[in-house]
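The complex appears here without one of its protein chains, the remainder shown in place.
As written, the chains take the letters A, B and C, and residue 1 is the first residue of each chain.
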Amino acid sequence: MDFNDSPAEAGFRAEARAFLERHTELLAPGETPPGPFIGEDPEAVRRSQAWQALKFDNGWACLTWPTGFGGRGLGPMEQVIWTQEELRYRTPVNIFSIGIGMLGPTLMKHGTHGQKTRHLRKMARGDEVWCQLFSEPGAGSDVAGLTTRARRDGADWLLEGQKTWNTGAHFCKWGVIIVRTDPAAPKHKGLTCFIVDMHSPGIEIRPIRQMDGGSGFNDVFFSGVRVSDENRVGAVDDGWRVAITTLMNERAAIGARGMTGFGPADLVRLAREAHGPRGKAIEDSAVRARIADFHVRSAGLRYTTYRTLTALSRGETPGPENSIHKLVGAPLRQQMAALGVELQGQAGAAMDPGYGAQAAWLAAPGMRLAGGTDEIMRNIIAERVLGLPAEPRTDKDLPFAAMRGNRS
Amino acid sequence: MDFNDSPAEAGFRAEARAFLERHTELLAPGETPPGPFIGEDPEAVRRSQAWQALKFDNGWACLTWPTGFGGRGLGPMEQVIWTQEELRYRTPVNIFSIGIGMLGPTLMKHGTHGQKTRHLRKMARGDEVWCQLFSEPGAGSDVAGLTTRARRDGADWLLEGQKTWNTGAHFCKWGVIIVRTDPAAPKHKGLTCFIVDMHSPGIEIRPIRQMDGGSGFNDVFFSGVRVSDENRVGAVDDGWRVAITTLMNERAAIGARGMTGFGPADLVRLAREAHGPRGKAIEDSAVRARIADFHVRSAGLRYTTYRTLTALSRGETPGPENSIHKLVGAPLRQQMAALGVELQGQAGAAMDPGYGAQAAWLAAPGMRLAGGTDEIMRNIIAERVLGLPAEPRTDKDLPFAAMRGNRS
Amino acid sequence: MNFDFSEEQKLLRTIARDYLEDRAPLGLARSVLESQAPMSGELWEGAAEMGWLGAVIPESCGGAGFGHAELVLIAEELGRALAPIPFVTSAAVAEAILVAGTDEQRRRYLPGFAAGERIGTLALAEARGVVRPESVRTRHRGDGTLAGTKVGAPDGAAANLALVVARDDSGRLVLVLAELEEAVRTVDESIDPSRPSAGFTFDGTPAEPLGNGEEDGWRVLRRVLDRAAVVQAFEQLGTAQRAFDLTREQILDRHAFGRPIGSFQAIKHRMSDLYAALEIARSNCYFAAWALANDGPGLALAACTARVAATEACNEASVEMVQLFGGAGFTWELDCHLFYRRAQNLALALGPPGEWRDRLVDRLAVDHGLDASGRTEPAAAG
Partner (left out) sequence: MNFDFSEEQKLLRTIARDYLEDRAPLGLARSVLESQAPMSGELWEGAAEMGWLGAVIPESCGGAGFGHAELVLIAEELGRALAPIPFVTSAAVAEAILVAGTDEQRRRYLPGFAAGERIGTLALAEARGVVRPESVRTRHRGDGTLAGTKVGAPDGAAANLALVVARDDSGRLVLVLAELEEAVRTVDESIDPSRPSAGFTFDGTPAEPLGNGEEDGWRVLRRVLDRAAVVQAFEQLGTAQRAFDLTREQILDRHAFGRPIGSFQAIKHRMSDLYAALEIARSNCYFAAWALANDGPGLALAACTARVAATEACNEASVEMVQLFGGAGFTWELDCHLFYRRAQNLALALGPPGEWRDRLVDRLAVDHGLDASGRTEPAAAG
């Protein structure tokens, strides 16, 4: 056991640092790297694109992509090392992770030669930004329950419906959308996947206001949006297979970043300041017990990542333990933030920029819902990791249009 | 709101006390009433029967039974008042609750005239003790999944199979058993109910040793046990309806007795004695927080009983809140006992007769399993109280013998 | 055995519920949340007209002269409605004057409370954390004026009279009443803007001692908080029950994988556990109401027990509500966050749960004839 790079890894890391040193600078102590981009500042988009182009032109944009599409054909460990290093430096927000991480690989697997040629290098260089259009108001956990329709109109298709929880529609050139093309088929069978030009007439983008007041996502409405059949990805009515590829890539993302935000160290600092029922809250063992349990889970997730990285470093497939991150991490953040609020007593009712517990507490429910709810994650672990049987399904073989509860 | 008896209730209570004063005496301070009978002492059985006969002869045995069967046709509130009073006095253990509380009412509803005449008064007077034979090793939560068989043999039936978690078989004269008479029918349809003479040839009774070392229950084996068709209760293959009556009576039992055993007060005493990480454990707020939560649940159950008694006192049907007792109480006992063990530190590894935490902790899992597991109780509350839909069932219409996983 | 409310009391509850369904749909809480208003003035006036604001104020002082059983039922209904008015907080101040004020103070202040002209708040905390005697630095000086700063006073944005805990010139803790017109108010950016808290800076603000000043201020405060906790526990219970009911409707309505999500066992089981937590809270609340109405020696333990149970049920119900509404539950447009915010606001308003758990065990031990505190400070067990 050791935490050092192998010689090859160390060499690669040095290369990465050299590039970063040349073009930017280390973060100042206490300065945090930017979170995922959710705002609407066009200047930030431009800066992000410029940095991506620079990376691309120097071979740092898509390390794991094949060389034919502008990548370097490297392994996931190199990607992790690059990400670790990049996060130490002052760089713009990254608005390409959905495209490069999820949609690019989907096109590589299911796209036509023309689609790959047309899109992949521009996606990789950040010249065109991509977004994903899967979730719907009535189809979140059950993505295949979607009702957005596409009907043939000559050689084209006309899209009608609503997508939700979209990231970045307002600055993206392209989107990948999954829609229902055969409502008479069972739910997973009548879906088709398309590339859609986000500037097409008939698309309306409305930001979703979240419960914490922020707006990181959009509802996207489609009214008679025309898509050429050339932009179809995969066969007609075979879109579920395409979507699965995308979702798998989403879930395979490796948390090199770790837990950020309001955490055990913040709680210790706050508890040293705030009064408990007797003396300082840090002397209150009920508080201490909770902080201890938070640290156990938080450290456990960090070391679980090390186990995954070890497998990657050896060229092995990481174990299933990587699947626990979201299930453990999301409620953990909510509980830590709730204690942070509670420790402040009556004063906790006011938003506190000093510790940020209140903001974290208001944002926390979103993490338990986005990208697979806690419940979906538990299903996935139970079935795919533990091999427990699926529940009896009633919705798999019925014609989609015949099922109760479907808005269509 | 007040906790006093109505005038009628007070009068009834006085009557009850007068009878008890005449025939026995108040418990000494600190003396606890006997728990449910689980031992095998024949002298204790005789004492219990003698007390029951005395009660019967004076009209105190079966208050809620109709007068025709030896009861007094009173309401549940009178039964509660009687039980409250009887528990204050030194009386033998009660070995009749399964018969009088569950099986008697079942016979009244489903039995023949001859069965009622033959059995009910003797049951009520305690002359003959009854037991129940429903659960099987492969059919606990899912009682209807039972595989004990009865086959016709002339005018009689022959029973073959095993029952488990039986209380009292070794001192009972009669048992009520449910068995499968048509394996080709769906699981709930091919069951029949019988009265069985527990002294019949072919019955073998083996005590079950529990994980805490105690033996309160029996396995009962049936090898070619002959039962006359006269002893059939209800129609052939209609036993599930009979069993439901018994199970409903089981679950309607009202907890006038409340939580006994190792509880919050014991924890407070122990925590005042034991050291915590700093000073006495009672000063440790992590311990205090847990005791507080235990008290909240324990007191909440006590006051929930008051709500139920209020409805009974008014002649109303109690609300569904009565359904939470077992779901809340059983894990609560386990958690309290676990803290009681934990507070003792290294010394907690030894059985401690002083506080009894270890014994309570070893016995606690049984309470979460007996009479409906936590999981079954949650299903019942969700479906019957909250009106949430049942899950899709795969086992209701198939022939029983065709189902996977059935030992038969 | 009569452990339930009377028919008259239930009728009052029904009237309150009908009134609030009409005048205070959830949209009312939202409208205050989305505005800069400190409360709904209209509903406050309505509450005065209904006699709610004077529920336990004697008729001689302009009140309705009901009892505490009626007070808690009104609080429960206001909780159900997420009513954006400072009912419980203000009632706590009126109650303090009622139980600890002089006759003259009762006559002077209480009619205003009953009429809705007086709105009270509890100005206790001066920093983050539990309010402890040793952390009180605000001074009530010999000249009858206050100097100091209070933070996070519940419903502080709407109030015009504060019950303040302070230290007199001899260092003794006292409770005083301060007119807020003469203080500097900073309305908080609240986690629950439908019931915003505020901070106050007192600098020569006139303030008079509550009562004749002979009783220990900390002891009086604990009694006031115990009584308020029972009333607020009913408010929390109402809020929790409403969140639960709406969640139940939602999971019957929302379909996934071809069936209502309320038919999935994991969700059913969580709802059963939540139901049990709610009933535990309700039973404890009922007992505390009985203890409050009878002002018996068991009140302190009953108040702690009801508050801990109701706080937990309300927090859990609101957290599950957001989760079980799914992605939509995280949007501003749905009402889930109103419950999430309110539950936390109420959990903090009278001091955080840890404080009440700690106090519960003190009382539990006392009731078992034991001293569990290990404290040296004499007032804490009062």
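Basically, a contact is a pair of C-beta atoms (placed from the backbone, for glycine too) under 8 Å apart; a residue touches a chain by one contact, two chains touch by 3 or more.
The model shown is predicted, which means the values in this text are computed figures rather than measured ones.
J.: With touch defined as in the header, list the contact partners of the absent chain among those displayed.
T.: Counting the whole assembly, the omitted chain is in touch with A, B, C.
J.: Among A:Val225, A:Ile291, A:Ala363 or A:Met403, which one is in touch with the chain left out?
T.: Among A:Val225, A:Ile291, A:Ala363 or A:Met403, only A:Ile291 touches the chain that is not shown.
J.: With respect to the chain omitted from the figure, which of B:Trp51, B:Phe96, B:Trp165 or B:Phe222 is a touching residue?
T.: Of these options, the touching residue for the absent chain is B:Trp165.
J.: Touch as defined at the start, partner being the missing chain; which of B:Asn4, B:Thr32 or B:Gln346 qualifies?
T.: Checking each option in B:Asn4, B:Thr32 or B:Gln346, the one touching the absent chain turns out to be B:Gln346.
J.: If the hidden chain were put back, which of B:Ala281, B:Leu312 or B:Ile381 would touch it?
T.: B:Ala281
J.: Quick one: say which of B:Gly145, B:Gly161, B:Gly300 or B:Gly329 touches the chain that got left out.
T.: Spelled out, the listed residue whose C-beta touches the missing chain is B:Gly145.
J.: Using the touch rule from the top, list residues of chain B that touch the missing partner.
T.: These residues of chain B touch the chain that is not shown: 135, 137-142, 145, 164-165, 187, 208-213, 270, 273-278, 281, 284, 286-287, 334, 338, 341-352, 358, 361-362, 365-366, 368-370, 373-375, 378, 393-396, 398, 403-406.
J.: Using the touch rule from the top, list residues of chain C that touch the missing partner.
T.: Residues of chain C in touch with the missing chain: 264-266, 268-269.
J.: So which bits of chain A touch the chain we can't see?
T.: Residues of chain A in contact with the hidden chain: 1-6, 9, 77, 264-265, 268-269, 271-272, 279-280, 282-283, 285, 288-289, 291-293, 295-297, 299-304, 306-307, 309-311, 313, 321, 324, 327-328, 375, 377-379, 381-383, 385-392.
The working rule: only the chains that are shown with their structure count from here on.
J.: Rounded to the nearest whole Å, what is the centre-to-centre distance of chain A and chain B, using the mean of the C-alpha atoms as each centre?
T.: 52
J.: For chain A and chain C, what's the span in angstrom between their mean Cα positions?
T.: Centre-to-centre distance between chain A and chain C: 40 Å.
J.: Any chance you could list the residues of chain B touching two or more other chains?
T.: Residues 285, 288-289, 391-392.
J.: If you look at chain C, which of its residues touch at least two other chains?
T.: 259-260, 264, 267, 354, 357-358
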